[in-house]
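Just one protein chain is left out here, and the rest sit where they should.
What follows is subunit A.
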Amino acid sequence: MSTQTKSRGDYWFSLLTQGGEERCGQCASVRVADGDLDGQAARFIAVVPDADNHYPRAARGEVGLLEGWTLAQVVSEAVAADQNQTQKRAIVAIIDVPSQAYGRREEAFGIHQALAGAAGAYAAARLAGHPVIGLIVGKAMSGAFLAHGYQANRLIAFNDDGVMIHAMGKASAARITLRSVEALEKLAASIPPMAYDIGHYRSLGLLDQLLDIRDPQRATQQELALVRQTLATAIADSRQQGCGLENRLGADNRRSSALVRERMRAEW
């Protein structure tokens, strides 16, 4: 099932939306299609590289000004379309975002606001009863992940070296914390939230599933079926459990997050 695609995100978008109806007219770096999972309607959304991006700092799959606002648009559109439906369509964010866009135009024109548009739209979809699932097939970095995926009811990731979830790339994190990259890596080995590998991330309790995919750029039919089945199950679970994010709070490595809530409630 190898195809010529621009990125892992683009590849998995194409695999999962075969036969679906792709939306046109928006910026080329955001792909959107309506399809189904196990007979349930789903809108699939991916941010993909676009070498000719109108804003060059977002050419490699970064979430920039147009991407943030376009995500807001295509998610809000689904919410509006399903307003009177008893069963809201699922929204599947296919996540492979190396970072937000770093640039002067981006800051000047309010990239923070564009990303707020996206995060707010995903949150609103979840609150309106749409199961929102994040499928992490590559990088899920920082502001880009906050805009595209982190508001999901459920997060599913591939168990693969190319999958990385983090607040900042190593070089920048080292510079900002006045450490060397080597020192940073050494610390990350003993401080789970600082680690760059998916195994440590899993220990934080934020993932619903970790899937073994032998080669995420060359999936077998069985692996595609596994991903589809996992998504369908996550959608069903989300419909049952309501629209909050409490399901992320159980891990021992995140026990302070639960403790703070417990004590705050007692004192409220």
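Operating definition for what follows: a contact is a pair of C-beta atoms (placed from the backbone, for glycine too) under 8 Å apart; a residue touches a chain by one contact, two chains touch by 3 or more; residues count from 1.
Convention: contacts and distances are computed from a predicted model.
Not shown: a single chain whose UniProt protein name, out of "ABC transporter substrate-binding protein", "Purine phosphorylase", "Cytochrome C" or "Biotin-independent malonate decarboxylase subunit beta", is "Biotin-independent malonate decarboxylase subunit beta". If you put the hidden chain back, the residue from A:L16, A:A90, A:L115 or A:I213 that touches it is A:L115. In the complete complex, the residue from A:Y11, A:F44 or A:Y201 that touches the missing chain is A:Y201.
Looking at subunit A, the residues touching the absent chain are 27, 54-57, 65-66, 69-70, 72-73, 76, 99-100, 102-117, 119-121, 123-124, 126-127, 142-143, 145-147, 150-151, 165-169, 171-173, 175-177, 187, 190-195, 201, 204, 206, 244-245, 248, 254, 256-257, 259-261, 263-265, 267-268.
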